[in-house]
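Encoded as structure tokens, here's the structure I'll be asking about.
Showing chain A:
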Amino acid sequence: MTLLSVSNLKTSYGKTNVLTGVSFHVDEGETYALVGESGSGKTTLIRAIAGLAPAQEGSILFQGHELRGLSDRKMRPFRKDISLMFQDPVGSLSPRLTVGGLITEPYRIQGMNNRDLNSEAIRLLEMVGLPADMAGRYPFQLSGGQARRVGVARALALEPKLLLADEPTAGLDVSVQGELLNLLNDLRDQLGLSMLIITHNLNIVRHVSDRMGIMYLGQLVEEGTTEDVFHHSKHPYTRALLSASPKPDPHAKMDRIILHGDPPSLLKRPSGCEFRSRCPFAKDICKETPEWNETHGHKVRCFIPLS
Partner candidate 1 sequence: MTAPLLQIDGVTIDYNTKKGNLHALRDISFDVNKGEIVGIVGESGCGKSTLISTILQLLPQNAEWKKGAINFKGKNLITSSEKEMRDMRGKDISVIFQDPMQSLNPVITIGRQMVDIQHRSTSPYAEKWQKAIEMLSMVGIADAETRLKQHPFEFSGGMLQRIAIAMALMSMPDLLIADEPTTALDATLEVEIIKRLKDLHKEMGCSILFISHHLGVIAELCQRVVVMYAGSVVEFGTVDEIFFNPKHPYTRRLIECDPGHIKERAKRLPTIPGEIPDLTEALEGCIFQERCSESIAKCKTATPPLVSLGQNHQAACWLNHNQEPE
Partner candidate 2 sequence: MITYTIRRLALAALILFVAVTAMFLMIRAVPGDPVKIMLGPRATPELQASLTAALGLDQPIWKQLMIFYSKMMQGDLGVDVFSGRSVTHIVMQQLPYTLELIFASIIWSALLGVIFGAYAAANPNTLWDRMIAFISVSFIAAPAFVIALLSLLVFAVQLRWFPAIGVGEGFWSRVHHVALPAFAIGLSWVGYIARLVRASMLEVLGEHHIRTARAFGLSERRIIMVYALRIAILPVITVIGVGMGFLLSAAVFAEIVFARPGLGKLVIDSITTRNYPVVMGAVLVSTGLFVLSTAISDIVNAWLDPRSRQSL
């Protein structure tokens, strides 16, 4: 059953349009990863879904309810089922509250403080593998890893149906990254959670997501199951991204696609296929705007997809 379905979502700030019609869906219990570099609009997208950023056009259906344009008051009941995890682990914790207070903040906001909040706090700390005496600490006394776990505990306090995670492993060393991803995987299986993760790090996507989409300049350019996209990527940009993360192996063969030039600015978007200016395979036809072409679940927006 489809939990979240986003169709033709458009956002713009003043004259710069950031998202130019994004469509995808996340099924129940599925983890969907959105991969894109800085300036691809992925943070704007996830914040639009969480109701923190305005979206001018398109629709965001959550279990059939339209969320786009809802006032804060009407949106509040849905906030129980959708929770957002932020990129900066310490920065997303209100500095003057203790960890115990932070974790039980969702209960207070949703007016569910008739229960014993202390025991809830201990339960949640337990769930993310933090000692109970952590509840008395303030955010500035936490390490990156610990703050990240408090963020997870807070996000899962009301057992949401959909967890939105903005760069969950940003700023973590490789050795600590694994710990957090394992925690997310365990909790997903325990609570039957659906997750939408956005990141620029392709390596972690392969181990966490069921389906994934590649974003470029506010548009999805390729989408499919993670295995499909990794082994048979079709869009030149995806292929460049995949080849761009060097393997820790000195003899790895280097059939790499190097993109020349910088991504065009959102102010003056190229006409037709917006990747045309950097694509090594660009042809005349690319001056037109490519539409989706789909082969059994694997979509790509390119006139001459790579084999």
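Quick note on the criterion: contacts are C-beta pairs under 8 Å (C-beta built on N, C-alpha and C of every residue); 3 or more make two chains touch, one makes a residue touch a chain; residues count from 1.
The set was built so that all candidates are chains of the complex that A comes from, given by their letters.
For clarity, every value in this text was computed on a predicted model and none was experimentally measured.
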Chain A: touching candidate in this complex (1 or 2): 1
Of chain A, residues touching candidate 1 in the complex: 37-38, 143, 145, 173-179, 181-182, 185, 200-204, 206-207, 226-227, 240-241, 243-250, 252, 254, 256, 258-260, 262
